[in-house]
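All protein chains of the complex are present and in place, except for one that has been dropped.
For reference, chains read A, B, C, D and E in written order, and residue numbers begin at 1 within each chain.
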Amino acid sequence: MFSVTVRDHIMIAHSFTGEVFGPAQRLHGATFVVDATFRRPDLDDDNIVVDIGKASEQLHTVCHGLSYRNLDDDPEFTGVNTSTEFLAKIIADRLAVRIHAGEFGRGASGLTGISITLHESHIAWATYERTLR
Amino acid sequence: MFSVTVRDHIMIAHSFTGEVFGPAQRLHGATFVVDATFRRPDLDDDNIVVDIGKASEQLHTVCHGLSYRNLDDDPEFTGVNTSTEFLAKIIADRLAVRIHAGEFGRGASGLTGISITLHESHIAWATYERTLR
Amino acid sequence: MFSVTVRDHIMIAHSFTGEVFGPAQRLHGATFVVDATFRRPDLDDDNIVVDIGKASEQLHTVCHGLSYRNLDDDPEFTGVNTSTEFLAKIIADRLAVRIHAGEFGRGASGLTGISITLHESHIAWATYERTLR
Amino acid sequence: MFSVTVRDHIMIAHSFTGEVFGPAQRLHGATFVVDATFRRPDLDDDNIVVDIGKASEQLHTVCHGLSYRNLDDDPEFTGVNTSTEFLAKIIADRLAVRIHAGEFGRGASGLTGISITLHESHIAWATYERTLR
Amino acid sequence: MFSVTVRDHIMIAHSFTGEVFGPAQRLHGATFVVDATFRRPDLDDDNIVVDIGKASEQLHTVCHGLSYRNLDDDPEFTGVNTSTEFLAKIIADRLAVRIHAGEFGRGASGLTGISITLHESHIAWATYERTLR
Partner (left out) sequence: MFSVTVRDHIMIAHSFTGEVFGPAQRLHGATFVVDATFRRPDLDDDNIVVDIGKASEQLHTVCHGLSYRNLDDDPEFTGVNTSTEFLAKIIADRLAVRIHAGEFGRGASGLTGISITLHESHIAWATYERTLR
């Protein structure tokens, strides 16, 4: 199995609902360093997993749609705790839609899985992993 | 599949038995930067994998039980090579006991797996991975 | 010259005023990984720069006073752009007050300088450096 | 499942063929920081995954065979895009041959899998993973 | 003293002349992760060291002028060993020209120094530091 990972980041504000979150129930924020991993069992005709230029651009576009915002104000996230693990899934699913729509180029049709890791600090990170087919 | 990872560390002395260990047969020591990863297929009602506060505390408690010690003097490790990979299993198993005992909170009952990575230097690390059910 | 550095982090929300900040004029947030460096020309009687336990605790206390907050709501920062470089100075100055107040222990009277680095992402960080006498 | 990882690096020149590579079609180069992970379900009689000294030496030997070279001039790679993901496979396969030849010592017969990650920059890396039996 | 650092990278091919370079006399290559640090004693009217957006863009432009190339073919470097430390100076000097030309914006007139660090692997890096006035 092969994979390629590209890194970007987002900077957001949000708050959480639920006692389990302690002081993070207050409005605060985070930098999430975002690692997007693309997987497939065999390389394409160019001997690569994915066009890394396109993968970086697409990840940047998805990150741009989330960054420099207060996620509490985003209608898509009303009533939802935008936890690190949940945001990893949001980014994975948005990338999956773009892969299926052909935004990653022809060769990307061979991709079989994707993982997203969000690093929230030097001592904590979360990952969501899914198939693409 | 979702996961959350928290990081802590231990500083221990120990020695190894066996020619394969070369100079590490002498009493020496190590800092192990410890990454504990908790896994589950779906998020809980709070939209998280695990209460990260509790997970950090529990990892710290387990690390505290090992740190600032000469492991050669610990009766639990008599006659055992406390290799990096072995210590990863020790930490994973101790965390698993605590998860089953409810120390990670009610939501943690949904956890299905755990991995522990111990970084012994900038050029070497080891991982142990197990299921929780 | 000797120095010792300890690391902690804060997670905050804020917004900026001024065209130079572009999309960061919107309410957003950041994780700042905070490195606090303490400097002195000679070691103390215990052969150390500073009691690292106390230094870690004091840094944690200062970080705790800033973290999980919307800095826009903090009266101390009204009308101020809480840029990464500015926050580095805030943390340095608060630590300096605590050093002078004796919170770092007797040995810390030999400290001559302090630097604070705030990492805002994997591609950007800022430092403020000052003397202590 | 247990694993141990050791790190080394190579510095190479190469060029790519295909529009997908953009400016990387020109002769350029890369440092690849190479992480080699060895996996097995149980530890050996010494309580380890693999003799880490031998694993480091063998990885160094394989890296040495690739480093400080223009891969475009290597007959083995004629007409091949030596992409990061492809080079990960080359290194994995060369290590597998050496494991099967006994170069990692007797205990290494229990190894069941290997992964190679090549970091090409702070924002991109690739992995190849295979079984050993 | 305040500073802000931004990170980018270049991927180049080159060879060295001189026995001291050993196998690096052959055509090979490197990824250099480039950290550009900008320094000044006081913050500007926006409470910052430099417009970080402009600083990132300018660093990217300078990196772009060097990347995906065989430096041996660059007339500017004929007969010169393009060592890591030398390339750090090249990048610093090119950024200094751009700062003086106003490309970093009005506020950048207060910058007093610049440092460039080039990381060539996980075990080696080089820095060049200069004043701006």
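Basically, a residue touches a chain if its C-beta (ideal position, glycine included) is under 8 Å from a C-beta of that chain, and two chains touch if they have at least 3 such contacts.
These numbers were taken from a predicted model, which means no experiment stands behind them.
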Given B:9, B:54, B:100 or B:130, the one touching the chain that is not displayed: B:9
Where the missing chain touches chain C, by residue: 1-8, 43, 46-49, 51-53, 56, 105, 107
Touching residues (missing chain, whole complex) on chain E: 18, 20-22, 80-86, 88-89, 122-130
Touch list for chain B against the chain that is not drawn: 7, 9, 11-14, 23-24, 26-33, 67-70, 120-123
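Note that only the chains that are shown with their structure count from here on.
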Centre-most chain, if every chain is reduced to its averaged C-alpha atoms: A
Multi-chain contact residues (two or more partners), chain A: 7, 122-123
